[in-house]
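Down below is the structure, laid out as structure tokens.
With one protein chain removed, the remaining protein chains of the complex are shown where they sit.
Letters A and B mark the chains as written, and numbering starts fresh at 1 in each.
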Amino acid sequence: MAAKSVAVKLIDVCRYFGDVKAVDRLNLEIYDGEFFSLLGPSGSGKTTCLRLIAGFEQATSGSIQLHGQEVAGVPPYERDVNTVFQDYALFPHMTVGQNVAYGLMIKNVPKAEREQRVAEMLDLVRLPGMQNRKPNQLSGGQRQRVALARALVNHPRVLLLDEPLGALDLKLRQQMQIELKAIQQKIGITFIFVTHDQEEALTMSDRLAVFNHGRIEQVGTPAEVYERPQTGFVAGFVGTSNLISGALAQQLTGSAQTFSVRPEKIRMAAPDTSIGAQQCSAAGSIRDVIYLGMHTRYLVQLDAGGDLTVVQQNLETTSMDVLSARGNRVLLLWDKSHNRPVSGEAEG
Amino acid sequence: MSSMPAAPPPTLLRRISTFFFTRPNLSLGLTLALPVLWLGIFYLGALATLLIQSFFRLDGFTGRIIRQFGLQTYQELLLPSNLDIIWRTTIMAAAVTVTCALIAFPLAYYVARYAPYRVKAILYLAVLVPLWSSYLVRVYTWKIILAQEGIISWVVNTLGLGGLLDAVLGIEGIGGPSLSFSLIGTFLVFVYIWLPYMILPINAALERVPKSLVEASADLGAPPGYTFRHVILPLAFPGVVAGSIFTFSLTLGDYIIPGVIGNSSFFIGQVVFAQQGTAGNIPLAAAFTVVPMLIMGVYLMVAKRMGAFDAL
Partner (left out) sequence: MKKLSFLMIVFVLLLGMVSVTVAQDGMMTEIGPGEGQVDIVAWPGYIERGETDANFDWVTSFEAETGCAVNVKTAATSDEMVALMNEGLFDLVTASGDASLRLIYGGRVQAINPDLIPSWSTVDERLQSAPWHTVDVDGDGTVEHYGTPYQWGPNVLMYNTEVFPEAPTSWSVVFEEQTLPDGESNVGRVQAYDGPIHIADAAQYLMYHNPDLGITDPYSLDRDQFNAALDLLRQQRNLVARYWHDAFVQINDFKTEGIVASGSWPFQVNLLKAEGQPIASTVPVEGATGWADTTMMHVNAPHPNCAYMWLEHSLSPKVQGDLAAWFGSVPAVPAACTGNELLTDEGCATNGFEDFEKIRFWRTPTAECGDDRGAVCVPYYEWVTSYIAVIGGR
């Protein structure tokens, strides 16, 4: 990531609605050409952050810079960013072609060039020749692509996407995830992508920021955020984690420092298995079994108190096997290196 | 447990319900019978009778209606004094409509876009409450407000703007000795009375324009004026057209307001009233009634051609 120029920079940005701190002291740098996700539950401030960058909201305090330029007080129509809206916001009284050409019309791009660029863009989003359709004649996925084309045709330096895949069904969403990523890589501009779906953020992003209660909990690559969650919230929101604190932590690690460990890192072994030097261990009995096809999730009640979630791949076991495991005594083992000290509380 | 209690025999009401439920066409037919009869007999029937009457004529000598088809009544309709009335009414209706639209749009826009919930409720109430009180009372109240010694002149004179009011009232053709004796007064009262009928449809249309469309337009580089012209106005236009149909046709047909306020010049509604009233020149009254219908027909065609209904 070295030597990359900064596309968007937020310095101590706050946005209050009355007493509600929608966004509270955000500091963030997003680089040129990056696919950057703003991840968080609803109400966490990620959409407000996007709207601050787009210019639909004005920051209560702090500074927002686009390519080094301060944009406080600059209206949306003078910012070199474009947005793909959650509801697509296609103009219902215009054709697809007119929708895509809208930004070019405003800039007085000559008709021939305009038509050419619209056609290119519709090709890019795989809707060739759809210029004369009306938005209400399109499917949800097609509208999504038109919205994308309409934003991209202006060659913005930053594209903002506000939960653009939220309204699509699972299959279409997965397909669009791949296409979006491909388009981003092809044209090489910065994508800032708002989502509440951690899997989507992990799959698509170069880097991501995890939002909670108007603040950023952690910024990093998907692997960093997943592997080394810095807070209990991140550990819980991004993937699932076992969060261990207090006496149990003391017993397992020798320190009361809260730590997290991913369920898939824990091995479930027979009670008499020997424990390695670099391993943590905890004995308990299987309280619940959830069969998930590819893998099985076990809830293990520890003798020392508390529960741990363990995920095991169904390599050789069948559903009959795993479901009969309920009540079995087990020994849980994992490498100490998988313990991630975190701050704060877990989500929920 | 013994056996389940037997289902009670269906009541008469239930049997009737079932009878109709299983015969949807019969149900539909019965449901529509009354409105269709109403529409057919009282509405279309009356319209047809009216049209037919307008082709009869009054014998100027005996004062009796001659029931023979002809165009004499329409010839009479085209007399200069009658054309004056038609023009006066049409221009008034157009001016009232445009003014209502200009006043209603910003208000409707504010209510739809910006007004907080509580303010919105108050404003809706403010628009609707006048409609609950008697139309006549409001018109006569305006006569008092607009009188030479009424509240408007008093306020204007107190502010030292009496000269301005006199200048406005001095305008040839629409002025007069006081607001209530001038076409300006007629115009003001028309605008007041019909304004709610413009605000409500425009507001309804604007409420249906998602905020994200406005943001999308700005996002794509459109300054507010461009957004207004290319997004908000086209999408709200059916509302404006709906409102203008109300204000335009209501003004075309009204005979109370110009009878109370104005310079006594006749409007179409008054002539219709006078012609059918004065011993029944029903043919000319009918011909006069056809005029607003034609004007509205042309109006709707123009509106359609301008794409007013495309966004429906």
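The rule is simple: a contact is a pair of C-beta atoms (placed from the backbone, for glycine too) under 8 Å apart; a residue touches a chain by one contact, two chains touch by 3 or more.
This one's a predicted model, so the numbers in the text were calculated from it and none came from an experiment.
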Checklist outcome for this item: Among the displayed chains, the hidden one touches B
Next on the checklist: Out of B:80, B:116, B:160 or B:225, which residue would touch the omitted chain in the full complex?
Outcome noted: B:80
Checklist outcome for this item: In the whole complex, of B:27, B:75, B:133 or B:148, the residue touching the missing chain would be B:148
Checklist outcome for this item: Contact residues on chain B toward the hidden chain run 58-64, 79-81, 84-85, 88, 143-144, 147-150, 176-178, 180-182, 259-260, 262-266, 271, 274-281
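The rule is short, and it goes like this: only the chains that are shown with their structure count from here on.
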Checklist entry - How many Å are there between the centre of chain A and the centre of chain B, using C-alpha atoms for each centre? => result 54
Checklist outcome for this item: chain A partner, complex, touching residues on chain B are 210, 212-213, 215-223, 226, 230-231, 234-235, 310-311
Checklist outcome for this item: Within their complex, chain A touches chain B through residues 54-56, 75-78, 81-83, 85-87, 89-93, 102-103, 106-107, 150-151, 154
